[in-house]
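On to chain A.
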Amino acid sequence: MLDAAQTTDVQAETLLEVNNIEVIYNHVILVLKGVSLTVPKGGITALLGGNGAGKTTTLKAVSNLLHSERGEVTKGSIKYRGQSVHESDPAVLVEKGVIQVMEGRHCFEHLTVEENLLTGAYTRKDGGAAIQRDLELVYNYFPRLKERRRSQAGYTSGGEQQMVAMGRALMSRPETILLDEPSMGLAPQLVEEIFGIVKDLNEQEGVSFLLAEQNTNVALRFAHYGYILESGRVVMDGPAAELRENPDVKEFYLGMSDEGRKSFRDVRSYRRRKRWL
Partner candidate 1 sequence: MSEQLVFAMEVILNGLMAGVLYALVALGFVLIYKASGIFNYAQGVMALFAAMTLVGIMNGQVPFAHVINATFGTHVYNFGWTIPALLAILLTMAVMVVLAWAVQQFVMRHLVGQEPIILFMATIGLAYFLEGVADLMWGSEIKTLDVGLPQGINLWLDEVTFNIFGYGFFIDNLDIVATVIAALLVGALVAFSQYTKQGRAMRAVADDHQAALSVGISLNFIWIMVWSVAGFVALVAGIMWGTKSGVQFSLSLIALKALPVLMLGGFTSIPGAIVGGLIIGVGEKLFEFAIGPMVGGATENWFAYVLALIFLVFRPQGLFGEKIIERV
Partner candidate 2 sequence: DLVIPDLSYRTGPYAAGGIPFSDGYNDYFTLLNERDGGIGGVPVRVIECETGYNTEKGVECYESTKGEGALVYQPLSTGITYQLIPKVTADGIPLHTMGYGRTSAANGKVFSNVFNYPANYWNGASGAINYLLGENGDDLSGKKIALVYHNSAYGKEPIRTLETLAEKHGYDLTLLPVDHPGQEQKSQWLQIRREKPDYVIMWGWGVMNQVAVQEAANIRFPMENFIGVWWSGAEFDVEPAGDKATGYKALTFTGLGDDYPVYDDLRQYVADAGKAAGAGDQLGAVQYNRGLYAAMLASEAIKTAQEMHGVADIDASMMRDGMEALEMTNAKMDSLGMAGFGPEFSVSCENHGGPGLVGVVQWDASTGTWNKLQDFMPTDAEVIGALIAEDSAAYAAENNISQRCE
C-alpha cells in the first residue's frame, strides 16, 4: 500500500501534459485561450472554475471528444506519457488507460445498468472472470446499482445515472480518470462516498485523476494540486492546500469569509465580483 509520502514522490513522473492549447468551436467561437496543465502519476489534480470557464472543454480536448461537437484544438500539444495523443482516436486513449467520465452522465439509455457497466470493459482483454470481479467491485461501491441492474439506464434517477457513469469508467481499469463534475446532482452522502472512492482508487490502485469540479470545497479537500480556470485561461494554480488558504479562493470559490461560512440568506446584497481578468 502506498502512503501519502510515496504518492508525493511519484508525482515527479508526469502522465498527462497539456501544453498551451487553444480550442475553437464551430470555427468561430474561441473557448480555450492557451491552457497548460500537467497531471502527475498517482496524483489527483483538480480543475476548478466557474460556469463556462472551459473545464469540460479541456477534458474533452484531452480525450479527443471535441470532434463530434464541431470543436477542434488549433494550437498547443497534448501528451500522454510523453507521446502526443492529440490526433489519435478516443479509443486509443482508452486503451492507453485514460478514460473520461462525461459531464451530464451520458448513460446508454436503452441498455440495462449492467450492460452499461459492461461496455466500460470494452477495451479490456483480460477475460470474463476479471471483468466479473470488477463488476462485483462496482456493485460494492454502489449497492443501489445492484438493485437496479436489470432496469434500463434511461429510467433510473439522475443520481443513479451518475453512479452508472462512474462505475462504467471504473470497469475499464483505467490508469487515469478524467472526471467531469462527479458530484453534480448527488446526495451529500454520496458525494462523500464518490470522493472516498476516488481517494481509495488513488491511494490503493494508484489511479491518477484529473477532476473538473464546481464543488471546490470537496475538490480541494481531496485533490493534491489545483488549477483555476477562468474564461479559457488558467489564472491560478498551486498545491491544493495552498489554494485552500488563498483568500480570494476562499471568498469566491469556497464561500467563506473571515468569519467562516456565510449563510446563503446573507448574500442577498449585490456583491463585488472578483474576476482575475
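Everything that follows uses one rule, which is that a contact is a pair of C-beta atoms (placed from the backbone, for glycine too) under 8 Å apart; a residue touches a chain by one contact, two chains touch by 3 or more; residues count from 1.
Basis for inclusion: all candidates are chains of the complex that A comes from, given by their letters.
Predicted model only: the values in this text are computed from it and were never measured.
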Identity of the candidate that touches chain A (this complex; choices 1 or 2): 1
Residues of chain A touching candidate 1 in the complex: 63-65, 67-69, 89-91, 93-95, 99-102, 106-111, 115-116, 118-120, 122-123, 152, 154-155, 168-169, 172
